[in-house]
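This is the structure, below, for whatever I ask next.
Only one protein chain is missing; all other protein chains are in place.
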Amino acid sequence: MTSHAATMERGRSPERGLGVPTNKLGMWIFLTSEVMFFTGIIGSYIILRFGASDSWAAPGEVLNVTVTAVNTFILICSSVTMVKAFAAIENGDEKMLRIWLLATAIIGASFVGIQLFEYSELIHHGFLPSSGLYGSTFYSMTGFHGFHVTVGVLCILWVTLKAFRGGYTQENHQGVEVIGLYWHFVDLVWIILFTIVYLI
Amino acid sequence: MATITAEPTGVAVVEEEHPLPFIRKYIFSTDHKTIAIQFLFTCLFFLLVGGLLAVMLRYQLGYPGKPMPGGDLLPETMAPGGIILPEFYISLVTMHGTFMVFFAIMPLLVGVYANYLIPLQIGTHDMAFPRLNMWSYWLFFVSGLVMLSSFAVEGGASVAGWTQYAPLSAMPEASGVYAGQQLWMISIAIFGFSSLLGSINYVTTVINLRAPGMTWFRLPLATWSLFITAILGLLAIPVLTAAVIMLLFDQTIGTTFFLPETGGQPLLWQHLFWFFGHPEVYILILPAMGFVSDIIANGSRKPIFGYHSMVFALISIAFLGFIVWGHHMFQSGMNPALAMSFMISTLVIAVPSAIKVFNWMGTMWRGSIQFTPHMLFAVGFVMLFAIGGLSGIFMASTPVDIYIHDTYFIVAHLHYVLFGGSLFAIFAAIYYWFPKMFGRMINDTMGRIHFALTFIFFNLVFFPMHGLGMGGMMRRIYDPSQYEHLAGMQDTNTLVSLSAFALYASGLLFFVMFFWSLFRGKKAPVNPWNATTLEWQVPSPPLHGNWTEIPVVYHGPYEYSHPDMDKDWLSQNERPDVVSPARH
Partner (left out) sequence: MSEAGKQHPRYMLVFGGLAVLTAIEVTAAFMGFPRSVTIIVLLGLAGWKALLVALYFMHLKWEPRALKVLAAAPLLPAAIMVVVILMEYV
């Protein structure tokens, strides 16, 4: 082989397994493990409720469906603002990126706030984690989801701060895409949770 | 397809341009090799701890009710007058299993060698996420400390077995252990997080950072096995984390997931735990198989027999491993129809495992075998894993297992696969990669002595347990001599215990030799074993960043003794035209 060929060989890039950039791939892989974590918690609820022969409260008897339905809509809104933020920076619009990111953080925080309010109402009416299987499963499922949302809000705030300092450009905004994936996942889990816990 | 651009990995190969301060270089390092070595020292310590716990419980079994030498050093709550209390005995059993599975074997296989080998074997500078990698080690370290601390709290360490079955594990009033149980759960939850960060790194790195020419079917089997293991971890460990947190809630905030009085289902704990637990045991064996493949090919001077089938066997074992978990529960009162389906899937999983055993044998057949310590341990692995696998066939069959479940037959099986299997492979890996890691050689003769002693005493300890189990000796019991049907076997128990002490002593010999070699071993060359894989093409030990220039790969991983070549090995990045014009 000539030295020219050898130089060309040296310039070859790594084998790319899936054609997906590394940070994004890492986040997707993390999300697959999160699916299994929520399967553990939500799956246990399904098994305990539909397997064990206890009678559980009918939908709407204990939990406030209306408030939570609104909260579901709110979380979906935050997913929209998140994806609008991503679309903005894809088009190089750093200003709209900041606005949409801030909106996402605020709406996400509202979701958590409303959840906490709902918890305080339930506790006030005597519905606790120790209230049998219903209490155990309700608080662990929504609690872990809420914990994930809170972590998500904190990460979005961090990304927002970086955006305000001009840290993202049209060429380089992987962080926005990656946190977006996490945020949509959290929304997706809630879509399933809301249906199973509040409506069925 | 997307345009492929070379991505900066963020790791520059600088030798002394910006020397890092001691803390960044050795304590909070993001270099995968340093992290691997941190794991190695920590895990060797936990291996010693786990072994010591076994020595103590074996003393009680060999000499029931007698004061243990050194036992008067233990507090009154554990061993008054040096005699181990039943409550302490059961925590010894629990913690021996816990430390060995979570803090010794698993991290020795994965934390050490996935970290050390993957970037080197695939030809890249470091892991995809070096800082996450650092967190993975330190979370592991913290979880180990938390687990150790459970011995020191009031009530002592957990007593519910490493499997932590509810309701015993959920009811402190029943077990007598309060904080110890909670610390177990917290430690394992932190451990799960550490493992998750590691797995994300390993999977992403193998997918995205392979050197040019390093296609999937040119990966060494060590990397393949670590990759598949990481995927198993990603899918199985979160379920354990969820279950452990639910159990912690049962213990602390009044939930009732597993407490039957208030509607909970103890059987659910068993299902959740074993849904994790079975893939976990494949996590404990698959990397061992990968290392053994690399070592046996090298030590036989032949390519691995059936490389592709080895890869597919790894994949099938991992996949099937998700549908066999019920075989740990045949005695639980589970649905018998379910039991039958688990029996069938468990028998099926023996097939890919057997394929691997035959392929190792096929590799060695008519090879030019070098009896180095690593080769001895690797061949020992094949023998002992085969025996462990054979006892597994008995247990796979539900009617047989109903008789031998929770007896010493199971203890024999699990130690043949976890010690004779995984730990032998770990020893092989340590001997094999020590020169690369530390730039020094371990003395061959001492290694062979270590192997001989370990092999002999291992079999003396664990083979008789097959008979003990068939004879009806139950697991986790405190004093076999008080049972009429077991009193006659007390001599066997004593022999097993004496052999166990000798086995531990052999392990201590290894430790001395390991540390001696670190400081006084002969300087190691770049490639002492004439091996083909990429990690042997860099200095011993490698520089920070591994490669000044990313290599290009031209061959598969086991080009030993090719008929066209005069040299009996060809490294993966050697250009074919440079070596022999006849090769393509």
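Letters A and B mark the chains in the order given here, with residues in each chain numbered from 1 onward.
Keep this in mind: a contact is a pair of C-beta atoms (placed from the backbone, for glycine too) under 8 Å apart; a residue touches a chain by one contact, two chains touch by 3 or more.
From a predicted model like this one, the values you see are computed outputs, not experimental measurements.
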item: Listed residues A:Ile29, A:Leu122 or A:Val149, member touching the removed chain; value: A:Ile29
item: Those residues of subunit A which, in the complete complex, touch the missing chain; value: 17-21, 25, 28-29, 31-33, 35-36, 39, 43, 46-47, 50-53, 59-60, 65, 69, 72-73, 76-77, 79-80, 82-84, 87, 90, 171, 177, 180-181, 184-185, 187-188, 191-192, 194-196, 199-200
item: Positions on subunit B contacted by the hidden chain, ascending; value: 1-3, 235, 239, 267-268, 271, 275, 322-323, 326, 334-335, 337-338
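The rule we apply is simple: only the chains that are shown with their structure count from here on.
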item: Inter-chain centre distance, subunit A versus subunit B - centres from mean C-alpha coordinates, in Å; value: 34
item: Interface residues, subunit B side, partner subunit A - complex; value: 1-2, 4-7, 124, 128-129, 196, 199-201, 203-204, 206-216, 234-243, 245-246, 249-250, 253-257, 262-265, 268, 272, 549-550, 552, 575, 577
item: Sites on subunit A touched by subunit B in the complex; value: 1, 9-22, 25-26, 29-30, 32-34, 36-41, 44, 47-48, 51-52, 54, 128-130, 132-133, 135-137, 139-140
